[in-house]
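Every protein chain except one is present and positioned as in the full complex.
The first chain written gets the first letter, and so on, giving A and B; residue counts start at 1 in each chain.
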Amino acid sequence: MGALFLRDVRLGLRAGGGALVGILFFLAVIAVVPFGVGPDLKLLARIGAAMLWVGALLATLLGLDRLFQADRDDGSLDLLIMASERHMLPLTILVKCLAHWSVSVLPLVIASPLLGLFMNMEPAAIGATALTLLVGTPAITLIGAVGAAVAVSLPRGGLLVSVIILPLAIPVLIFGVSASYGAVEDPAPFLAPFLILGAITLFFAVLGPVAAAIALRSSAD
Amino acid sequence: MRLVAEKLGGERGGELLFHGLDFMVSAGEALLVTGRNGSGKSTLLRIIAGLLAQAEGTLRLEGEPAAFEGLAAAAHYLGHLNAMKQVLSVHENLHFWQSFNGRGKYSIAEALERVGLGEIGHLPFGYLSTGQKRRASIARLLTSERPVWLLDEPTAGLDKASETQFAALMQEHLARGGLIVAATHLPLGLAGSKELALGAPL
């Protein structure tokens, strides 16, 4: 399992900047927001957390369709499925998700405080947003694994994966953003939505790989 | 150890490709599956590998070594695709499959030596020619131990010398008590192998 994690991380870093493209997309999304809403610093500070979350959500969706498709294209997926006696398939998928998250999503989380500065956010809001992204984005990847597994046999599954996943990822967005706001706006609580966010991630850490495993098994042909 | 199929039927895309297949392969035997294109050779292999469900009939492995539970766990599958990553080196690819599937009789260096790639294990897989890629994925069969080898057109892209080399590897596997099911339209150079012809009119 460690070998699978290392291989996927190595592939993500070596195969030509999958991680770089994700960050770039994130930067670009945040950079166009001020053009859309105007350079009003107060307004930007108010919508900053929400914009960071939407940007991170879209950037996370970006590379998800390749999660299993790359392995299917070269035949590795068959062998991963065949090895399910030794390594439970849901566990294999969980490890693949973790590797994908560490290469393509973790950099987004690390970059988010910098973008928070661009959005003129307060330090507390920046910290809270980065923390909620750290806890919440794994859920998006894990939900995405289901979409990627369902669409794995489709030649142009990329857009479809995003369309399938987005509605499922909405709860993550809701609790992520409300926890970020809870950290700075007084009556709103931080801890409650934050804990729910963590619970969603843990829930999908179980459900996502299991559902993806069923989808992958049935999609083999 | 023997692989037994009774009244096996397989379909692909809703079309029944073969049915009522009965065969038995014992340890030390090779079964060559032949037939025209589209007769269901690959489908049969994928059914044996557990990647496809059979349409009818039963398939079982009897008396397999205790280390392997079930047919899929006891089998190596070499499909049309090589299951190797282009950007990783040959050695890295094999190392991954070895640590994922368990250590076999051969180390990676020995396996590469056996398929004649000992010199270029450090090169990225993508730099290799078609035949070299095929040989690298044959080396994968050696780095992890599996009694059953399921080979789908294993010699595609191999030159004469490599074919001979590969035939020797298969003989050695059979001599050690393994069994082979190979889909092919070329003679593999295996003495005393059974043949199963698919594609007879249903």
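One rule holds in what follows: a contact is a pair of C-beta atoms (placed from the backbone, for glycine too) under 8 Å apart; a residue touches a chain by one contact, two chains touch by 3 or more.
As a working rule, contacts and distances are computed from a predicted model.
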Looking at UniProt, which of "Heme exporter protein C", "Glycosyl transferase family 1 domain-containing protein", "BtrH N-terminal domain-containing protein" or "Amino acid ABC transporter membrane protein 1 (PAAT family)" names the chain that isn't shown? "Heme exporter protein C"
Looking at A:102, A:120, A:153 or A:219, which residue reaches the missing chain? A:120
Missing-chain contact among B:124, B:157 or B:199 belongs to B:124
Missing-chain contact, candidates A:20, A:110, A:192 or A:206, resolves to A:20
So that we can see where the missing chain sits, which residues of subunit B does it touch? 116-117, 119-120, 123-124, 126-129, 131-132, 159, 161
Missing-chain contacts mapped onto subunit A: 16-17, 20-21, 23-24, 27-28, 31, 34, 39, 41, 44, 117-118, 120
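Basically, only the chains that are shown with their structure count from here on.
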Just give me the whole-number Å value for how far the CA centre of subunit A lies from that of subunit B. 37
Enumerate the contact residues on subunit A facing subunit B in the complex. 2-4, 6-7, 10-11, 14-15, 73-76, 78-79, 81-87, 220-221
For the complex, give me every residue of subunit B touching subunit A. 12-13, 46, 49-52, 68-70, 72-73, 75, 77, 79-88, 92, 95-97, 99-102
